[in-house]
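A protein chain is absent from this complex, but the other protein chains hold their places.
Up next is chain A:
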C-alpha cells in the first residue's frame, strides 16, 4: 500500500473504497460492510464535481453487500433501498427499477409489481421528463408482469376448457391483463434498443388474439429498422413467427439470410442449409453450401452430426452430378490449410469413431471427398467401419473409391 503522508479526507475515502472493492471481489461481505460503515460519512461532503458521487457508490455497494451477506434479510434490503430512493432524486426511478429486479430475483413477484406501480405514479417536476427512459422501462417491466399474469390466466382457462368448463371471470381477467400488458410493451419496443423479452411476449399476445399483421409489423421493425442495434435474436423471432404462419420458403430464407451474416454459427443454420439445398435456384444452393461450411468453421459445431450430414449430403450430390464442383472448390480453398488439422486429424478419427459412429460416417464422407481416399481420417474410419462389418461404411468406401478422380479434382 502507498506510503502516502499527505492524508486528507478525500484520499482517505478513496483508500476506503479500494478496500471495499477488494473485499467485494473476494466475497468478504463482513469486511466490505466494515469499510462501508466508514465510507458513508462521505454523504455529508459535496462531491458534485465527481463523476460518480458517494450516494451512488453507497447504493450500489450497499445493495451488493445486503444481497449476499448471510445475516442480511430481505426486510433489511428493502429498508435500505427505500433509503436510497430518498438519497438522489435524479436516480429515483433507477433505484426503483433495480429494487424491483431484486424482488423478482427473490421470487416476490407481487411485491415487485407493487413497487413498479408505485414508481409509475411518481412525479417530480422536471425530473419526470428527464427520467423518461427509466419510466418507460418501469412501465415495460410492469407490462411484462401483466403478461405473466395473463399467461397464468390463459393456462387456467385452457385447463378449464379441457375439462369442459368455461370461466367468464377468468377470461375477463385475462383480457384485462392483456390490455395492460399490450399498452406498455408496445411503447417500449418503439424505442430503439434490445427488447427481446418484451418483443417475444408482445408477439405472443398478438398471436393469441389473432392480430398477425401487427405481430409481423412489430417483428419486421425489430429486425430491419436500422435504428435498432443489430440483434440476431430479432431475426430468429421473425423466422419462427413466419414459420408458424406457414410462410413461403422464400420469405423464410430471406429472414435467415441476415442471421447467417451476423451469426454464421447460429444453430438455425442447419434449417437454413436444409431449405437452401432443396431450392430450385442455383444461387440458393450455392449459398447453402456456403452456410454449412461457415457453420462448421466453429469449434462448437465440430461434433454436430446433423451439420455434418447436411454438408455430406450436399457434397455427395455435387460429386455424383459432377456439376458445380467449382462451388466446393471455392469453399474448400480457404479451408484446406486448416480444416484437415481441425476436423480430420487421426486423433479425431479415433475419437469420433469411438464416441459417435454416425458422426464419423458423415465426416468420413466429407473427408474422403475433400481430401481423397488416402487421407488419414477417411482411411481410419472406413477401415474400422469395414472391420466392424457395418454396411454403410462399406458403401462409403466404395463410393469414395469410385469417385476418386472427382475428389482429386476438388482437392487439386
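Note that in this section a contact is a pair of C-beta atoms (placed from the backbone, for glycine too) under 8 Å apart; a residue touches a chain by one contact, two chains touch by 3 or more; residues count from 1.
Simple rule for what comes next: contacts and distances are computed from a predicted model.
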item	value
Name of the absent chain as recorded in UniProt (options "6-phosphofructo-2-kinase domain-containing protein", "TATA box-binding protein-associated factor RNA polymerase I subunit B", "Elongator complex protein 4" or "Probable glucan 1,3-alpha-glucosidase")	"TATA box-binding protein-associated factor RNA polymerase I subunit B"
Listed residues A:87, A:258 or A:406, member touching the removed chain	A:87
Residue touching the undisplayed chain, where the options are A:76, A:110 or A:355	A:76
Of A:36, A:215 or A:307, the one touching the omitted chain in the full complex	A:36
Selected from A:24, A:58 or A:270 as touching the chain missing from the view	A:58
Chain A residues that touch the omitted chain in the full complex	1-3, 5-10, 12, 15-16, 18-19, 29-31, 33-38, 40-41, 43-44, 58, 62, 65-66, 69, 71-72, 76, 79-80, 83, 86-87
